[in-house]
Each structure stands twice: as C-alpha cells, then as structure tokens.
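One chain of protein is taken out of this complex; the other chains stay put.
Let's turn to subunit A:
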Amino acid sequence: MRRFQEVSGVAFAACAAEALLAVTLAVGSGLADDKIQPPADGTLKGVADFQSIGEPSARSRALFTEAAKVITGPRCINCHPATRSPTQGDDRHPHRPPIQAGESGMGVAGLNCHSCHRFKNTSLPGSRVGSIPGAEHWLLAPASMAWQGLTLGEICRQLKDPARNGGRSLADIHKHMSTDHLVAWAWQPGAGRRPAPGTQEVFGALIEAWIATGAECPS
C-alpha cells in the first residue's frame, strides 16, 4: 500500500497542471547517491586532448573518466537506477508517477513505459516539463546494468563484464555507445532537458580510444 499512499498524499488540482508539477517535482529532491556528480558543464573533451598522456594505461583511464561525463549524466543514468524504478531530472528524483520496470524492463502488466513514452519526444508547449521523452523501445536498463550508487571504476568493470553487460564484447560496447538510438536520445532529449555533454560522435570516439588503450578502469 505504500506506493499508493505516496501518491494519495500528493496534493492534486485536477486542472492545475503547473501546481501539480510544482508539487511532484519537489518530491524526493536530492541526489540518489553522492559518489557520482553530473557533469558541471556541457563540454566533452575529444580523444586528441589526451594524447599528451604518454602512459597508455593512464591515458585509458583518463579517456574513460571523460566518457563517463556522459555515462553518469542524468540523461543516461536515470534509466540505469539502483532499484527497478527509474529516476528523473538532473537531481535524479524518483520517477513520477511511480513506475516499476517489471521483468521486461518496460513496465508491468497494465502500465508500461509506452503508456507515456511514445516512439519520439512529445512536445508539451507551455508546460513546466517541456516534453515527455520518447524513442523506439523505451525501457529501463536491466538490473545487471545498474549504475547509480557505483563508482566510476565499478561502472567501468561492469561495462566490460559480459556476465553483466548483456554478453557484449568490447567491440559491441563501442558499437552500442556510438550508434544505438537510445544512447543517441541523450543528445536529443527534448524541451526541458539538458542534453548529454558533447556529441555522440565524440563520445563514441572516446570509448573507441579507451578500448584501444587497454580498456583500463579507474580505481
């Protein structure tokens, strides 16, 4: 009953969307963990910026740390939560309404992600949220790919582990990061949302260079 009670405690005015959002967006403010901070700005260094680091393993770690500005940014990490419920916004507050991933990662019987998230972003002019994000196959990352609450090193080692990364090789990881349409959404997140830093092209190049230098992980 807890989840139901949480909702019933939200003051709701049927025709006052802005008032509703002010309440709902205030719920659960604060970061879900304090190990990882979202990038402070929208910049992402390119591979060339790391050529001055002569030692390959050190360069590899630096490349991953830069790429992690994207990975740990809110556009990506909100759907790689520690629990089976997504978070929202730059402050990673709990998703409103409350949503559970279910076994499919796409919601539970009767309420799935596509109930609200359609095949592309839905613009909501004049609203506080700006838009409802959307893309084909919108879904939560599997539990084995949870990132929230992990250090950069832990995320890195998880990414490389086929037992936890969906059986992907490093080449598969590069392909996913550089071409997948859900990853691409992070740079076209719709009105009301800050895009991931840099571009997917630069991000993909960082991942490729990280792999080429040994795919070393931060400690």
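Rule of thumb we're sticking to: a residue touches a chain if its C-beta (ideal position, glycine included) is under 8 Å from a C-beta of that chain, and two chains touch if they have at least 3 such contacts; residues count from 1.
By definition in this document, contacts and distances are computed from a predicted model.
Between the names "Ribose transport system permease protein", "(2Fe-2S)-binding protein", "cysteine desulfurase" or "Carbon-phosphorus lyase complex subunit", the one given in UniProt for the chain missing from this structure view is "(2Fe-2S)-binding protein". Checked against the hidden chain, the listed residues A:123, A:144 or A:179 yield one contact partner: A:123.
When the full complex is taken into account, the listed residue touching the unshown chain is A:132, out of A:53, A:132, A:145 or A:182. Considering the full assembly, A:100 is the residue among A:83, A:100 or A:188 that touches the omitted chain. Along subunit A, the points of touch with the absent chain fall at residues 1-8, 10, 12-15, 17, 20-21, 24, 96-100, 102, 108-112, 114-116, 118-120, 122-124, 127-129, 132.
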